[in-house]
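All protein chains but one are shown in place.
Up next is chain A:
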Amino acid sequence: MSYLHSIFVAPFADMADAPDFFLQVVWEGLVSGVLYALIALGFVLIYKSSRIFNFAQGIMVVFAALTLVGLHENGVPALLAVPLTLLVMFVLAVGIERAVLRPLVNQPDIILFMATIGITLFLIGLGETIFGGANKVMITEQLGIPTGSWVVEPFGGFVSVEQKDVTAVVGAVLLVIALLVFLNKSKMGRAIRALGDDHQAALSVGISLSTIWVLVWFISGIIALATGIVWGARAGVSFALEVIALKALPVLMLGGLESVTGAIVGGLAIGILEKVFEIYWGQPLLGGNTEAWFAYMLALLVLLVRPQGLFGEKIIERV
């Protein structure tokens, strides 16, 4: 009885007792959720337009962040290093299209998936060769991101909000809005969506696969850089960052592989839920560290009920 009480009653009582602390937990969760969502967004874009499950998205985040920091270490001013890094990501996109995607066109999905594992290994090697394997500190201040923190006092308690987290959330929201506008209103965005719907038909109306692929990988590169900056500001830049890309998998299962909305909602949901679960259930009942597996369990449950994910595209077919 007391066990049931500690599962079903006590956590909620705790939340109600200290709403300021609860808000703090939700906020922390939200910030990591934004990061998961950004990574998942990179996956979704590439998956939508080429049906490639891009295992390399995580390492692209690391690589972009490393390039940015590395350039700055070598004397490039921070605000110049950002466009230069974007240029590097563009060259990378062109290189991947030429060297990997084009020769493998029409191969089974699994081969392309293996190829992205290859890209991952290549980027790890390249990154270590150029920038070394040591951890680096993200150049947060040099980029003009405020590092102080605000204290808000709801319900008579206090919640501390780091300014760089606020910047991250605002930045991510702007990025997502820009991306949605691009996808829905521009000619290239329309072509990306068309390619996701029907490859053959897209080819038949003259949509150029290589142009779109370069574009999509480049956009993923931009997203990777944004993710890298934000995550690097919280946890430093190291190859361990790559592991957070795995968190994008449950996000994708929850949200659906093809849905931009799904990636965002799934990312935020997993970020918040895993934090709340950890604090109110994990630590008191399960000895903590539930964040390592909670997202995967949640994804598994979702898969049992809705295999296409919460926002997966309905297959429209007419015979």
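Things to note:
Heads up, the rule we're going with is that contacts are C-beta pairs under 8 Å (C-beta built on N, C-alpha and C of every residue); 3 or more make two chains touch, one makes a residue touch a chain; residues count from 1.
We take it that contacts and distances are computed from a predicted model.
Note on the omitted subunit: UniProt lists it as "ABC transporter ATP-binding protein", one of the names in "Phosphonate C-P lyase system protein PhnL", "Alpha-L-glutamate ligase-like protein", "ABC transporter ATP-binding protein" or "NADH-quinone oxidoreductase subunit H". The residue from A:Met15, A:Ile207, A:Ala235 or A:Leu285 that touches the chain not shown here is A:Ile207.
In the complete complex, the residue from A:Met138, A:Val159 or A:Ala191 that touches the missing chain is A:Ala191. Within chain A, the residues in touch with the undisplayed chain are 105-106, 187, 190-191, 193-194, 196-208, 313, 316-319.
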